[in-house]
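Then we have chain A:
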Amino acid sequence: MSTLTTAIDAISMFFFLIGIAFVFLGMIGLLRLPDVYNRLHATTKIGTVGAFSVMIGIVLKVGLSAMGLKAITVGLFLLLTAPIAAHMIARAAHRHGVGLCDESIMDDYGKTYK
Partner candidate 1 sequence: MYISNHIPIILIVLPIVLSTITVILRTMPSFQKGINLFASLILFALSIVLLFNVWNNGILVYEVGEWGKYGIILVADLLSSGLVVVSSLVSLMALIYSLDYMDSRALNTTYYALFNLLVAGLNGTFLTGDIFNMFVFFEILLLSSCGLVVASGKGGFTKIPDKMEAAFKYLMLNMLGSIVMLIAIAALYATVGTLNMADIAVKIETLNAAGTMPWHIYVIALLFIVVFGNKAAIFPLHYWLPDVHPSAPSPISAMLSGIMIKVGVYGILRVCYLIFHDAMFILQPIIIILALLTIIIGAISAIGQNDVKRLLAYSSISQIGYVILGVGMGTAYALAATFVYLVNHAVAKSMLFLTAGGIIHHARTRDMRKMGGMVKTAPLMSGIFLIGSMSIAGLPPMGGFIAKFVLFDAGLLGEYYIPIIIALLFAILTLFYMFRAWLLMFWGEKATDEYGDYHTHTVSTRMAIPMVILAGIVLILGIYPEPLMALSTSIANELLDPQPYITAVLERSVR
Partner candidate 2 sequence: MKQYVIYSVTLGATWCFLHGAINLPNFLIGLVLGLLVIRPFKELYDIDKQTSYRNIIFRIPKLVRYFSMLIVEIIKASIVVAKIVLQPKIDIHPGIIAVPVRTTKDLSITAIANTITLTPGTLTIDVSNDRSALYIHSIDVSDPKELRDSIRDDLEEYVLEAFE
């Protein structure tokens, strides 16, 4: 019983720390990557996964209590909306005239909608 609790605690702590680490990495990506589209990759993916991971950590810790349910809700909601936000920003950026970085090698979208 106590082993199980400890194990779950450990797992939840693992998720929790992983989440933090990912968020941190995502934000470094935000800093380092060359243009807005690439930065979006960093924040959307690892940011979201980081947050989701922290939420999973919580759920593992408290179970399906009110708090757990809420954590699940937050996680799912992030999963649902983060890509949309990224998509909206990227699209707006492109149509707003933000060019791709110099390393970029192709732009199908720009060819069609210019």
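Keep this in mind: a contact is a pair of C-beta atoms (placed from the backbone, for glycine too) under 8 Å apart; a residue touches a chain by one contact, two chains touch by 3 or more; residues count from 1.
A quick word on the picks: all candidates are chains of the complex that A comes from, given by their letters.
Predicted, not measured: the structure shown is a model, and the values here were computed from it.
Novice: Of 1 or 2, which one touches chain A within the complex?
Specialist: Contact with chain A is made by candidate 2.
Novice: Which residues of chain A touch candidate 2 in the complex?
Specialist: So the residues of chain A touching candidate 2 come out as 22, 25-26, 28-29, 32-35, 37-38, 40-42, 44-46, 48-50, 52, 64-67, 69-70, 72-73, 79-80, 82-84, 86-87, 90-91, 94, 100-101, 103-110, 112-113.
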